[in-house]
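For this depiction, one protein chain was excluded, whereas all remaining protein chains were kept in their positions.
Each chain carries a letter (A and B) given by its place in the written order, and its residues are counted from 1.
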Amino acid sequence: MAEPIWNRFADAVRLYAQYSGVSLRAQMQYKFSFFIMSLAQLLATATEFLGIWALFGRFGSLKGWTLAEVGLFYGLIGVTFAIADALARGFDTFSELVKSGDFDRILLRPRSTALQISARDLLLTRVGRLVQGIAVLGWAIHSLPVLWTLPKLALIAAVIAGGVALFYGIFVLQATLSFWTIETLEIMNVVTYGSTEAGQYPLTIYRPWFRAFFTFVVPVASINVIPANLLLDRIGTSGWPAICAWSSPLVGFIFLAASLQLWRCGVGKYTSTGS
Amino acid sequence: MSGYAAVFSARFRMLLQYRAAALAGFGTQLFWGLIRVMIFEAFFASSSHAQPMRLDETITYIWLGQALFALLPFRTDPDVSQMIRTGSVAYELVRPVDLYGFWYARAVADRVAPTVLRAIPMMIVAWLFLGLRPPASWECGVAWGIATVGAVLMSGAITALMTISLLWTMAGDGIARLMPTIVLFFSGMLVPLVFLPASFQPIVDALPFRDIIDVPFRIYMGHLPPSQWPALLAQEGIWLAVLIGLGRWFLSRSMRRLVVQGG
Partner (left out) sequence: MPQILVENLVKTFRIAERQPGIGGAIKGLVSRRYRTVKALDGISFSLEAGELVGYIGPNGAGKSTTVKALSGILVPDSGKCVVLGHVPWKDRQAYVAQIGVVFGQRTQLWWDLPVVESFDLLRAIYRVPQPQYAAKRDELIALLNLEPLLDVPVRQLSLGQRMRCDLAAALIHSPSLLFLDEPTIGLDAVSKLAVRDFVRRLNRDDGVTVILTTHDMDDIEALCSRLIVIGGGHILSDGTLDDLRNRVARQRWLILDLAQAGVVVEDPDITVIAQDGSRVTLAFDPAMVPPAALISRITAKYEVQDLFVQNPPIETIIARLYGEAQ
């Protein structure tokens, strides 16, 4: 296509915004339900952190990490996952599309399939989790005895962006599996929610094989210890040099790009074997 | 009595069919358990203070929790909530049967069936590979069994109450959505209750939720000596009576409301 890439991007964003507007308006019709679900999520995540606080009260520290430091990890992954979950809802429920045959309709429209799926749904109710994540992150940043320079804050923003890309990529991967099997593989749920659970704590506290999985297979480490070590002035105590910390957000984007490639393969498989 | 047994067994058999779903959850539970164990291992390695529970006991607690996860009253009765949504529950409410009894039997079955499917393989695997210890003594084991029955009854009563609250649409939806979090925390599933600060203990001791997870597990480990069992049983009995009574009362009020409105 001769169209300049900027125009195509703006066009895609416009379409995405239109879809999102539709989705949001539909959800806002159910105001009470939205309020209650957000409250429930807020409560759920708050009690989660309450549990961590209680354990710190008993044990004092977690392998050298303080509560405020754990709060940084917890807040980062909470915010990241909430945003990704809200944005990637279309991929989360993709297997229904394949089952019902409605994916054919997506193929009949002159737009990228990934764009259409991603724009399908924007889940508002994740806001409860988002608020709690922001609260914990804010508290952690405030309580930590760290000098928060502008580059560091920028890194936090970048880590969140990279994390959203990473989780988005996991959702895309999960959806791509639907092209090969109708059964929703429990494995993928474990990867998605398991990554969230595991990433709430510094990965260093886990057993080596666990750490390796979340560093090299699903690179949660890129939004966990690798940048955190730099943010918390702990460089030197772990094996990763500073340059890795600064570039760690990119890992999430690379993961997303790889997932989208696999998605394209999945679409190719779908069109050659039919539904 | 035979009516309730029939309802229970029918529901139980139906739920047993969902073998695939039960087995699928196995991987998830395994993963969750492993993470929790690793977290506690890290915590225990970080402090030399004496703790209210030893590490090996905590690990047993965690695996028992994963095995018996389905006991927790997380969901309302899906069929009844569907009926309420479509309005056809009105037919149920005006029937001359002990509706609470039936709903209670179903609630209990809803908890027992998935638990049985999941608990046995999980406990075997955990015992063989993951550090689940046997009960502290055979008396503790038997007492644990009885306590688990009590847990089932308690969970059923809470589930039934949640389902009944759905009849009051707005408030009920709210209760149904907030309950899982409250249950998760106060049952000891999130964190064993002994680890909570001392100031929390009176509250958690007063509430019935610990009877589902925390109390049976601690009996299993021998943490709660036989001398305390009668008092625990009495408290559990009182709560059961209260919850069942509340459930019956709310239900009859719904029925009366319906009759007054003309059905």
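Basically, a contact is a pair of C-beta atoms (placed from the backbone, for glycine too) under 8 Å apart; a residue touches a chain by one contact, two chains touch by 3 or more.
Because the structure is a prediction, the values reported are computed rather than measured.
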Worksheet item: The complex has one chain that is not drawn here; which of the drawn chains does it touch?
Response: A
Worksheet item: Footprint of the hidden chain on subunit A, which residues?
Response: 11, 14-15, 18-19, 22, 26, 101-102, 104-105, 107-112, 116, 271-274
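Everything that follows uses one rule, which is that only the chains that are shown with their structure count from here on.
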Discussion item. On a C-alpha centroid basis, what's the spacing between subunit A and subunit B, in Å?
Written reply: 31
Worksheet item: In their shared complex, at which residues does subunit B touch subunit A?
Response: 24-28, 31-32, 34-35, 38-39, 42-47, 49, 51-52, 170, 173-174, 177-178, 180-182, 184-185, 190-191, 195-197, 200
Discussion item. If we count contacts the way the header does, which residues on subunit A are in touch with subunit B in the complex?
Written reply: 32-33, 36-37, 39-40, 43-44, 47-48, 50-51, 54-55, 57-64, 186-187, 189-190, 193-194, 197-198, 201, 205-207, 210
